[in-house]
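With one protein chain removed, the remaining protein chains of the complex are shown where they sit.
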Amino acid sequence: MLKDNTPVIHEGILSGYAESDLVIFGIPFDGTVSFKPGTRFGPQAVRQELDGLETYSPYLDRDLADYKLCDLGDISLPLGNTGKVMDLIECEAQSCVADGKKTLAVGGEHLVSYPLIKAYLEKYPDLHIVHLDAHADLRDDYLGEKLSHATVMRRVFDDLGTGKIWQFGIRSGTKEEFAFAAENTVMQKFDLGCIDEVIGVIGDQPVYLSIDLDVLDPSIFSGTGTPEPGGVTFKELMVALQQMTGLNIVGGDMVELSPHYDQSGVSTAVACKVLREMVLIMVG
Amino acid sequence: MLKDNTPVIHEGILSGYAESDLVIFGIPFDGTVSFKPGTRFGPQAVRQELDGLETYSPYLDRDLADYKLCDLGDISLPLGNTGKVMDLIECEAQSCVADGKKTLAVGGEHLVSYPLIKAYLEKYPDLHIVHLDAHADLRDDYLGEKLSHATVMRRVFDDLGTGKIWQFGIRSGTKEEFAFAAENTVMQKFDLGCIDEVIGVIGDQPVYLSIDLDVLDPSIFSGTGTPEPGGVTFKELMVALQQMTGLNIVGGDMVELSPHYDQSGVSTAVACKVLREMVLIMVG
Amino acid sequence: MLKDNTPVIHEGILSGYAESDLVIFGIPFDGTVSFKPGTRFGPQAVRQELDGLETYSPYLDRDLADYKLCDLGDISLPLGNTGKVMDLIECEAQSCVADGKKTLAVGGEHLVSYPLIKAYLEKYPDLHIVHLDAHADLRDDYLGEKLSHATVMRRVFDDLGTGKIWQFGIRSGTKEEFAFAAENTVMQKFDLGCIDEVIGVIGDQPVYLSIDLDVLDPSIFSGTGTPEPGGVTFKELMVALQQMTGLNIVGGDMVELSPHYDQSGVSTAVACKVLREMVLIMVG
Amino acid sequence: MLKDNTPVIHEGILSGYAESDLVIFGIPFDGTVSFKPGTRFGPQAVRQELDGLETYSPYLDRDLADYKLCDLGDISLPLGNTGKVMDLIECEAQSCVADGKKTLAVGGEHLVSYPLIKAYLEKYPDLHIVHLDAHADLRDDYLGEKLSHATVMRRVFDDLGTGKIWQFGIRSGTKEEFAFAAENTVMQKFDLGCIDEVIGVIGDQPVYLSIDLDVLDPSIFSGTGTPEPGGVTFKELMVALQQMTGLNIVGGDMVELSPHYDQSGVSTAVACKVLREMVLIMVG
Amino acid sequence: MLKDNTPVIHEGILSGYAESDLVIFGIPFDGTVSFKPGTRFGPQAVRQELDGLETYSPYLDRDLADYKLCDLGDISLPLGNTGKVMDLIECEAQSCVADGKKTLAVGGEHLVSYPLIKAYLEKYPDLHIVHLDAHADLRDDYLGEKLSHATVMRRVFDDLGTGKIWQFGIRSGTKEEFAFAAENTVMQKFDLGCIDEVIGVIGDQPVYLSIDLDVLDPSIFSGTGTPEPGGVTFKELMVALQQMTGLNIVGGDMVELSPHYDQSGVSTAVACKVLREMVLIMVG
Partner (left out) sequence: MLKDNTPVIHEGILSGYAESDLVIFGIPFDGTVSFKPGTRFGPQAVRQELDGLETYSPYLDRDLADYKLCDLGDISLPLGNTGKVMDLIECEAQSCVADGKKTLAVGGEHLVSYPLIKAYLEKYPDLHIVHLDAHADLRDDYLGEKLSHATVMRRVFDDLGTGKIWQFGIRSGTKEEFAFAAENTVMQKFDLGCIDEVIGVIGDQPVYLSIDLDVLDPSIFSGTGTPEPGGVTFKELMVALQQMTGLNIVGGDMVELSPHYDQSGVSTAVACKVLREMVLIMVG
């Protein structure tokens, strides 16, 4: 008669680590956020809201219940030591990669992508990054810091080099960042328009998919620290994700949900649906 | 010098019951809501906000002031007795139908559509249902209950049979619900695209129009218990309603406004405009 | 490195059912709430917030970590069938009582006290009720219903008879309820003043302690459906609870936290501290 | 079966104007508010919330249902013409005074007291003012304006002269205002301490009672434009009002509820209870 | 080591008045607002949020840092004297116009456009008005007042005459306002569709650009007193502004941000970006 007091795990994400093809974990880190902190609450909010989400996606005609999926919980992180946090995240991802798992990380702020990508790069030297975001994140430093949510793709560039980072939806940055992108990344400003062509170019090469949820318009996703109007609609994102079923996605992350800034709960509901679709295109 | 303390009735909804062609009433019921209650506050919120709404619709070039309309207030309901609530609603609707009135009910949760449709079905055995919603609402039971906001269209189906329910905008449900719809209803997933074709098929047959406001995208309508991103825009809904002027709508409802979940008040403003347009296509 | 994804249980409430002296469970029911629903979210909110609470009480100089305590999770309840809900709650409590456990229920609305008390009354025919509340809850019916949050102590009276119900902090009710109380219960209006004298009178007789958190002033506890200014302070409640260490409390409940109505989170923090103190006086 | 759609009037305030001893009306004016507007929403908020208030006061052992009371609705006011607003308020009050009614006005901002008091002063040249407030309101002008919420008691002083204004709870003002008060009014700083002595001094002389609700501590009344910590508790205000049953109160007002600034609704609930007690001491 | 405590001025708006081509000032006035006040907080909110805005516009490929821009602060206004407020605004604008500056005013409510336009009309008798808004603002009076946010374009029409006012995005008004517009203004209902054709017609004639931000859909701009669903998207507004680089804009305003009604902060972020684009098309 009593509900079991086992953890609230979604009915579609019930497998153990060993048998799972894809593992999800949370990274409640927002240590370099310059303005409004709060993405540390993202993973917890997603787990609570997931309980009400249908396992079936009418967009992809796939169902979470048909796959082996595992939720590892959140990585436990120290307070205020960015370098150590980076190491812990990379170590966790390396362990999963070594075990042949695909990983999907839930942030947390965008800097967490850097150690995750580093872990994948060891195994996949030809890794490409598909990066959806409102911001270019290509500064060389931010307020003097090299490791920052505003520099994350520049750090990734340092490791991958020119032509490996595919950016979509970008609509905010300095003049210098846009100039840098023109030389060194492939950037689709404002929307996701050419994502299908890109998929043709990348082909079978391994892809890491990093979605900063602020790529969405703040009308549908206000729960983030730096909302930028002029973003993509949820439907446009769904279409892009459907197209990405053709990619060989080996790892991914979904970052920058700051749930307290949207008291209606819509932003968290959005994040949950994006998570479901990301899982289904990675394992399907 | 003092305002009369008569009820706050909209300047465009001032007629008495006897002379009115269409009557509006509220149904403040949310008794089967599984997650976030609050649609019980919907009718009250709509009445307060209506005061600021223009009577003239530039979409339809019609004006509420040109029609005989009556607001009957809210149905008084007992607490926690779903069966009795259903009876009271059906009885109220039967009385209006018997008097030759069109009715437009303001919910409350979606289950209230079931007794309303039953009342119309007695008079119009060939009744069709035009159903705008984010959710299929086609489960046979929900948490063991046959009468639920998640089963309402299945109960309606039990009475009407195959081919009478036309569903639009549906983007959430179980795999089984979508399979059931493929066999038994006419379902337009995600949007309102083909509504004009449908109108041609239905022709002059009597129609009951049920609008679950969560068919709208939560960017414009966050004030509801189960927001589903990927919905239709307000403009798309306005176009669909303009097209419906060709239908023979004999009754209708607008449900699932939960005003407290949108503190900006936008959701209630949206509901008021939808209500004005529904009235104007039903009486025009 | 990863947090285990076992349930978030407080570090002071870790024992299994069999070994525990006191068991806690949640009752997420608000089915008879006439005005503002939301106490269904109470147990969940308390569990989340408990994580940040110190196990040590400087008020009682006792520590949760020194006792055997178990959290059974929430009772799973059907939607909108009040009678069945009452049966399920009573059944659960009977089971615990039969096993010799003390129980502490977290509501939910106040009506849940009725089946809980019935379960205890079977075992303890001389049961006394210590009832802290802003409202008398002594109506014979409410809007025609016999089972309601506004009638719960009248129903308890029907089973216990005169002189067994000790009410404190009452500051709202009809003239009839206050008249009824003058004849049939022992009522301390407005405050908790004479609680120590009462303790002397009750002596060793078994006591069920029911705390409606709206006994607190809404300045410190605004997260409830019917806030009544003029309530007791948190310090006054702490003093009263310290005094109650002299009572033989065999069961209890803490009800009417509606967490969404207090966005600051203070009400939930208050509920957690009250819960800690209730546990410590029941097992200490 | 349908609720009548007559105005929502409290079950204890149901009489017509002619038969009533006391009439209530709202003044939704906040035109001179310098910082945070919103008291214009006060009367509407009070009426909505009144519906849930018990008619019986356990503080006074009196019941609204035992008196002839009338709610006249709100005065209709032009926008942005302070002088004309003053005239309309004074005119309305004069009319009621001429008819032998006691009036209780619900603000709106504090400036509305000035025309109300002027209307009473014509009939009662020996009128005393009992003024509860956090602010002295004794500036001669505010930002160059003579008519302002910050000057209202100075304007009243201009008409009444020294020794007629009794101020309680004052805890904010300029050095000059406190100096002016030392010469010209009777001021109890910080609390309501000596209110019973004052009552002895005033005796049977006619009293106008003006309660600026921000006299209450913002812990219990945050819904106001200029919250000042260090205020009186709700219980202290209840005691003071009980003591005032000995006064000959001929008119009164309750001002400065700005309901939108307290989303919990507690401030409005407080205002309703204060209104009930004010009515009961004026007619009892 | 300490930040200088000089005013928070945006890094792209740093020039002095004498050297600047364009000057910005705030007008914190909402004195004729009939329903929900709060646009008085608009200028302050914009200044705070501006600090986080990039100076570079990827829409226009222009950078604020490349122009001479000055922020004059807010005009200091008396409370509740609409006529005097109009005079002060006109006088301020005249002074800037006389000095050969373009001005961009940040409201405040829409009535502030009237004195601003009057100042420009003296210098530019052939002035055209490009007016983006949800509301026609063409009433001859509103609640008896000639000077109101709801009459502002009618007052402007009184001075300019037929054919000089170009209205876009209008979707709310009385039947009479739409009829008046059909005779006397050029009105594009619902959207900004034909703005490029209009630009061809106006050619080099001087233009005053007045943007009521409620022309935007409330999904992206809920922070306004009278939200009207069915508005234009942020992207549509960006496209229209890009097209307006072909116009000879001599002055402008951006009005009706009421920041407190959107607690997410998105509306203020939107206003800042619109301000940046307006500046860049006026000086570029």
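We call the chains A, B, C, D and E, going by the order they appear; numbering starts again at 1 in every chain.
The working rule: a residue touches a chain if its C-beta (ideal position, glycine included) is under 8 Å from a C-beta of that chain, and two chains touch if they have at least 3 such contacts.
Since the structure is predicted, the reported quantities are computational estimates derived from the model, not experimental observations.
Q: Among C:G16, C:P58, C:P125 or C:G144, which residue is in touch with the absent chain?
A: C:P58
Q: Using the touch definition up top, pick the residue from C:L209, C:A269 or C:M282 that touches the left-out chain.
A: C:A269
Q: Sort through E:D30, E:D71, E:E256 or E:E277 and give me the one touching the missing partner chain.
A: E:D71
Q: Touching the absent chain in the whole complex: find that residue among D:P28, D:P43, D:P115 or D:G173.
A: Of these options, the touching residue for the absent chain is D:G173.
Q: Please output the residues of chain D touching the missing chain, sorted low to high.
A: Touch with the absent chain occurs at residues 35, 170-175, 178, 189-190, 217-220, 222-223, 226-230, 261-263.
Q: Tell me, which residues in chain C touch the chain that this view leaves out?
A: These residues of chain C touch the chain that is not shown: 52, 54-56, 58-59, 63, 217, 219-220, 234-235, 238, 263-266, 269-270, 273.
Q: In the full complex, which residues of chain A touch the absent chain?
A: Interface with the chain not displayed, on the chain A side: 30-34, 37-38, 40, 78-82, 143-145, 148.
Going forward, only the chains that are shown with their structure count from here on.
Q: Within the chain touch network, how many edges lie on the shortest path between chain C and chain E?
A: 2
Q: Comparing centres built from CA atoms, which chain ends up most distant from chain B?
A: Centre of mass proxy via C-alpha means gives D as farthest from chain B.
Q: Find the pair in D-E, A-E or B-C that has over half of its contact pairs, by residue number, in common with B-E.
A: Copy of the B-E interface among the listed pairs: A-E.
Q: Cα centroid separation between chain C and chain D, in whole Å?
A: Those two chain centres are 38 Å apart.
Q: Residues of chain E that touch two or more other chains: which are they?
A: 217, 219-220, 263
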